[in-house]
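Quick one: structure below, then a few questions.
Apart from one protein chain that is not included, each protein chain of the complex appears where it belongs.
As written, the chain order gives the labels A, B and C, with residue 1 at the start of each chain.
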């Protein structure tokens, strides 16, 4: 940490900062510039909150942090990429893994059609919400445990592992009985007690980036999970909130490429929420694949116009199959693999 | 709701929209403009998600909502201002009520000095965090139940009612044994299960606006609480996240003035978080008072530079007393009242 | 400036940074922390662009600037508040000065009614656009020089000085023949050639903050004007663009209070653009006054619903008069003065 003093800071004010550092078993090293004195802070640990406390001292203009506030999640700490294993699927390796399914589980019939379509399209995991966070208290909020049962049934039928959201710490045990991956939704990215609760399990976690979370805060959220012992964390970019209203969110692919550099954890992307428009899901899936995403999570529905949630951003099964073909081609172009639709396996690929 | 068709939409596509509306017991009324056909949707209820579903139909360009998605919280539903009663303090009436206290309860001594200072300064309620959400898992996270006990002790000593944060549904019962007001923090504004849990109590709720929540989403969060039966909800603007980094947040006073028009609930403001800099807390407290806030919540600490959290935005007790004098003057100028510091009562006021 | 090296930076990389600094006649001072080496840069001038160039060197993680990039505009450089004199009106002193008028000059009759209404309401200067920047090429774009003539005519009739926008460098001479203050609009805050052109005149400049300009960039824009010799610059906050769509912009009053600390220049506020809704103009005018604005600029129109631009944010003359009463009361509460409506002068004030 660096403490920048105000231009007219007195010797007394500087010496007060040094004493405060000493109280905390830290040392300060002065550099007298032409316009300002700066104090480098040596020693550790530098507790969170120290900057704010020092900024309350007279004569201090600001403090600047030098080191990253997360450790376990950082590539400096662990330079080897983490591979998260979900049943027989490895995420974070050479394959771009696609997770597909409906926003919400609505019925056995809807889920069965979607699960089989996803499987045939080349998806490796099945997503579906049994507990749904909704902006309005009057919206459909999911089938609850019955939804979890249907997901498990489809896993039995298709062999696809399950990804489903858990919304509150007291549901972790129940949801954990069914799911292969806990999804933490964007609204819960800073629900710290929930992060810690899933951190105490051995089940992989898919951590969506919050709507207005910085990349650093997102990695700190992963740190919360990892600090409890569970290192099987996957990050997922799903769009951030900006001034642009023509799309539901602004899909931040800079964050995918940068996170791949900052952390050893797998980084996935959710172009369905990232765009909010089904017409944009395919081009942005290809973009995410091209810039290094380790996987995609895609909303698919047999009848998007009858979906109980997120219809406008869901692909039909036909469109999903076409998406997979194109993802496969782009993955190949950047030296990676991805699954092809069943109908194309063994068929020479030609995209027009 | 209004459905806007694409310019080249066919009669078949229009008739598909009308049939879909009929299935849902709604009716559509066509208006053929020069460039586009629009369909007004008549009947109710218009379920959340209908817009997205219709947008998935071929030929539909977009849907526009006409009515507000919240009811209980709206001024249309209840034109009379709600007064929230916390012990002997009425919030939402003519008085601008000030809540003061430390970010975190750190020790009995710290809390006692702050509570007495707040009381003498003219605060009507005491705030203090026993459970603290922190961005880093390595930061101080509050004293927990011991903090609640200290808050209750200070209430006994000073008579000041307590405002403290509850972070998760399973803590509601415990925190409710101590507190007079449940604070829902910005990160939890869309923690729907928590909102519903406090909605099932009779304890007033102070609902902070989320970092990137629209005013509409904020009112929908209030609706979540109210839909469970608890109508004692206060809204609190505490700054939103924007591109500006010179201040911790952008304090959105438009939201205070607009929320006062949209809802009958009391609207408070938190200039400590809204600015993140103690030097700006006083001017922005005055601004919030001038534009109609029903109350202020202010971070005060006897030694801000030794605070375990939020030191840079906390006022000293001396500065808090001066703040209260000035708030009183501005409140008077807009036809409201507010408490004066004990030292000034009966003294003619002259601000330089 | 401080250069932060990557954790594994080699001695060679560090020595490369030091050599590069030497080439530029700067010196580097090393501080070896536990996790990182940091290099304090001593000497001057530190050219803009140095940080980016050093960040391109291998082993450099980032650079941090310590000093402010503007000088002439800073309070450190000039601790005495600048008073800008516009005819007989002093801006930046104890009086909160109100500028009022229509968005656009539309006709002699419209301008006369507005100018007389503004004068009677207590405005000290008359605003009005003759050249209007409009988002659409098909919108009304002002009367041009005829509009300037009408403004000058109304100045003769009322004695009110004129504030009007200049949009391009080649118009500065012409507009300067008529106006008392050059307004630089938000879209032109970084039109550097325009800033320099008005910087070469002696006419005061009202510099609106750009829609997405940081406070620092706003002060740098003022620096552009001042560097050419014209020190008569007034800053004007007019709302920034954020995710919130319920108001036209987010009115950033933090920026008003912070700019007052960072610069010696007067800081005004424009609640008409800051909110975009006439119903919010009065409460936010009071808020701006309460937090230290040196003046307000308010859109007024005799028939807002027939205005050719910005009708929804314009006050009627009656509402403007009521606004001035309330501004006067709040100005008094914070130890400042402001003009009263003519109808109230000598009348004891009682606000309900």
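Rule of thumb we're sticking to: a contact is a pair of C-beta atoms (placed from the backbone, for glycine too) under 8 Å apart; a residue touches a chain by one contact, two chains touch by 3 or more.
Worth saying up front: this structure is predicted, and the values here are computed from it rather than measured.
A.B. asks: Please identify which of the visible chains the hidden chain touches across the whole complex.
C.D. replies: The undisplayed chain, in the complete complex, is in contact with A, B, C.
A.B. asks: Out of C:41, C:167 or C:198, which is the one that touches the chain we can't see?
C.D. replies: C:167
A.B. asks: Among C:237, C:270, C:294 or C:310, which residue is in contact with the omitted chain in the full complex?
C.D. replies: C:310
A.B. asks: From the list C:27, C:83, C:139 or C:173, which touches the chain that is not on show?
C.D. replies: C:139
A.B. asks: Please identify, in ascending order, the residues of chain A that touch the omitted chain?
C.D. replies: Residue positions of chain A that touch the missing chain: 212, 214-216, 240, 242-247, 250-255, 257-258, 260-261, 274-275, 277, 279-280, 283-284, 286-292, 326, 329-330, 332-335, 351-352.
A.B. asks: Can you list, in ascending order, the chain C residues touching the missing chain?
C.D. replies: 20, 45, 47-49, 51-57, 69-70, 133-140, 167-170, 187-188, 190-194, 196, 211-212, 217, 220, 223-224, 227, 241, 278, 304-314
A.B. asks: Touching the hidden chain in the full complex, which residues of chain B are there? Just list them.
C.D. replies: Touch set of chain B with respect to the missing chain: 2, 4, 7, 29, 31, 33-36, 38, 40, 42-44, 64, 66-67, 76, 212, 241-243, 245.
Just so it is clear, only the chains that are shown with their structure count from here on.
A.B. asks: If you average the Cα atoms of chain A and of chain C to get two centres, how far apart are those centres in Å?
C.D. replies: Spacing between the chain centres: roughly 39 Å.
A.B. asks: Express in whole angstrom the distance between the two chain centres, defined as the mean CA positions of chain B and chain C.
C.D. replies: 30
A.B. asks: Among the residues of chain A, pick out those that touch two or more other chains and give their numbers.
C.D. replies: 212, 241
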